[in-house]
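This view holds just a subset of the chains, kept in their places.
Naming follows writing order (A, B and C), and every chain is counted from residue 1.
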Amino acid sequence: MNNRKVYISGEIVPEVDAKISIFDSAVLLGDTVTESTRTFNFKPFKLDEHLERLYKSFKLTRIDPQMTIEEMKKVSLELLEINKDNYKTNEDCWLVHNISRGHSITGGNPALQVSKPTVMIYTQPMNLVLWAPFYTKGCHAVTPPTRMVPSQSLDARIKNRSRLFYTLAEIEAKLVDPDAQSVILDIHGNVAENKGGNIFMIKDGKLITPTTANCLEGLTRNSTMEIARSLDIEVIEAVIQSYDLATSDEMFITSTPYSIMPATKFNGMPIADGNVGPVTKKLIQGWSDRVGVDIIKQAEDQLHKH
Amino acid sequence: MNNRKVYISGEIVPEVDAKISIFDSAVLLGDTVTESTRTFNFKPFKLDEHLERLYKSFKLTRIDPQMTIEEMKKVSLELLEINKDNYKTNEDCWLVHNISRGHSITGGNPALQVSKPTVMIYTQPMNLVLWAPFYTKGCHAVTPPTRMVPSQSLDARIKNRSRLFYTLAEIEAKLVDPDAQSVILDIHGNVAENKGGNIFMIKDGKLITPTTANCLEGLTRNSTMEIARSLDIEVIEAVIQSYDLATSDEMFITSTPYSIMPATKFNGMPIADGNVGPVTKKLIQGWSDRVGVDIIKQAEDQLHKH
Amino acid sequence: MNNRKVYISGEIVPEVDAKISIFDSAVLLGDTVTESTRTFNFKPFKLDEHLERLYKSFKLTRIDPQMTIEEMKKVSLELLEINKDNYKTNEDCWLVHNISRGHSITGGNPALQVSKPTVMIYTQPMNLVLWAPFYTKGCHAVTPPTRMVPSQSLDARIKNRSRLFYTLAEIEAKLVDPDAQSVILDIHGNVAENKGGNIFMIKDGKLITPTTANCLEGLTRNSTMEIARSLDIEVIEAVIQSYDLATSDEMFITSTPYSIMPATKFNGMPIADGNVGPVTKKLIQGWSDRVGVDIIKQAEDQLHKH
């Protein structure tokens, strides 16, 4: 048991009491938008950008948060402060926002917001144990047969929690290898994204990633591109396909918790010589420099304690 | 306030206490499968069929309910009995099943079920006020620009709660008319389904509805086809498009709460003469006969009390 | 009644007598290519570019105009001169070219040009009353459910008059708002064009518009990009989707008559703060400077007289 506190619609409650009604539209309709920020040195990284994207998601879903972005930021930082003592020095955490349209009337009009929204904000330990080994040996990236939901059905950039298809795609990828990480293709067969992450490859020294026409515009994706440019690595957004990944020099996935997760195997084939490559290493180092945390060490320390 | 009770993972609790953790995969990942049964004369209608479909959804999502279908039925009927006194004679209710994979670890492997599933079962008053006027005047059916999630991304027949795109499509339809009911097209432009219902049309005395290649295999859909056949109405499952609906003789939507909702307007155009047609009326009467409840009267009574 | 004259296949006739046979392929087969040039200070703007595009359309449709581009220009300028006195000082006009394959034999081979082409050239008052209010308050841009005709069926760059689908899409958009302007998506859900105009957005100071893979290569589009570059605004041609428009900083549509029509609402959502933005204003000013006419004033003057 822990002493962490959670913010729910204006209240600060112990994690164990952090509950919402089963009649909430989060539960009944997957009607939730979300952001997951992480801290480095217990400072939330790019919180402003996360909140800006959150407010774009509010706009597209017509959820009225009934809070300004400044209020949202204020309570978020307060919550982080409240929870500070639950984390050790050098320990980092998630800061998660999950907001639904609120109470849902069974059989009612789902397009109407009939109550206050349900604003859930919480911190969670930044558990990196699952991913820690991948920094040095790389993960196995696998394309499942399930295809990405197309943007004309639901744009991946609306960061939401109606994500069952992600879990199903991940289950399929893990039929190949229990440790596999999914590389989901779109309905045209182009590389879209990982469940929760963006796909990158290195070819001839250039960093290449899909445009956001078929995937989330990840903030870690954007930061990685910034870091690459600061290291004089050319960055290209393009249509990429399985052939590109299979014949790339290096490959990795980006996401909030791990920043960069090297992939050294793709559908059973080694990427290049099967080792984490030099540009990837440079970019991970760039990340460590950028955030003031040795991100590999932080993850591996968890692994060793584990 | 009410005295209704809810079943949550083995416990019977008052509705006001029916809450789940914000760390549940229902909230975090839209990772929930569901069924909504309704009663007629307070008897659950086709409960066995609903539970069979629920167990198909468990299979496809690899959620382990940790209960047999017989146990699920038993607790469902017990819950209905417990709640009986909260409903008046002649009043009917929803019996809803909503089951998630359970606890979700932030940043964990979503493909793994790490805890007991969260089994939510509850009853809700069968509120028909929104739909009641449509039995006699028909609704306005509207096609939103958003397209159905294709089956190669997430099959609509897995009845789940990752349904944000439904709400967004419904919002778009309601831009045309605040009372509009959505007719969602698939990515090829063929008619798929209503958010929560199936689309039917009558042409030259025949009942026509899309195949289940792009929509939920609704149990109300199936019952309507059975009733039609029992009335010697030919039933055809086919690809249908907006042109077919616009030039049909009659049109309606089927769903659990209202059984049949006539549509007399489609994208601003009247269906035939703009009145509810004779075959639709016959099918509604067939439903009333089949379930032993005058379904129009039941809905209109609510409207008048309202 | 007016004294305007029209050129039809070599004859100059009063507008009231400007008629073509109902057996013309323009009427029977929508077999017409076209250009609409406008004047600024009664000088035709980019007439050469319009005629060049017209001759590309001739080529693709295999219509033989039986006139060189120089002859076409000569008669066009002569017609403008003839009509000059029908327009007041400071008044501008359309100069429209509409050319069909000519006589069509009912049941004949449509691929053969069996007669002289029908060359229609005329001027029309530049009526801006419908659009004038949008310069300051912006229009409401709406995506209809109908999708753009794909280029593998008929390339939008062949500027033609087989445009029924445009009218139907516009009718659908106007179901949402009688003043709505359509934003037609292509069959993949990407933004294509407005009926008669191109779509632009501003994001982070950059001007973004779809590539011409799914839309007309508008000359007003091209001029707007030139003006933007001359003002040191970066111009990007890319795949854009509804999400991009909804979260853009500014949005507008370009077309010959109004040059730039700001959009401040998209599918019911405000664009940014719902006001015409600074880059759009700068570009409109750029247009006014470029053409030597205060384009907002010209339109608003019409509105006030109206």
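By our rule, a residue touches a chain if its C-beta (ideal position, glycine included) is under 8 Å from a C-beta of that chain, and two chains touch if they have at least 3 such contacts.
Values in this document were obtained by computation on a predicted structure and should not be read as measured data.
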Copy count for the complete homomeric assembly [3 present here]: 6
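Note that in this section only the chains that are shown with their structure count from here on.
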Which chains end up together, and which apart, when chain B is taken out? one piece
How many Å are there between the centre of chain B and the centre of chain C, using C-alpha atoms for each centre? 46
Check each residue of chain B and list the ones that touch at least two other chains. 145, 147, 187
Given the complex, residues on chain A that touch chain B span 6, 8, 15, 18-24, 26-32, 36, 60-62, 94, 96, 98, 101, 105-111, 120, 122, 124, 126-128, 130, 145-150, 152-154, 158, 160-168, 170-171, 174, 187, 195, 257
Could you please specify the touching residues of chain C with respect to chain B in the complex? 142-145, 147, 172, 175-176, 185, 187, 189, 242, 267-268
Where on chain A is chain C touching in the complex? 56, 59-60, 62, 150-153, 155, 157-158, 211, 213
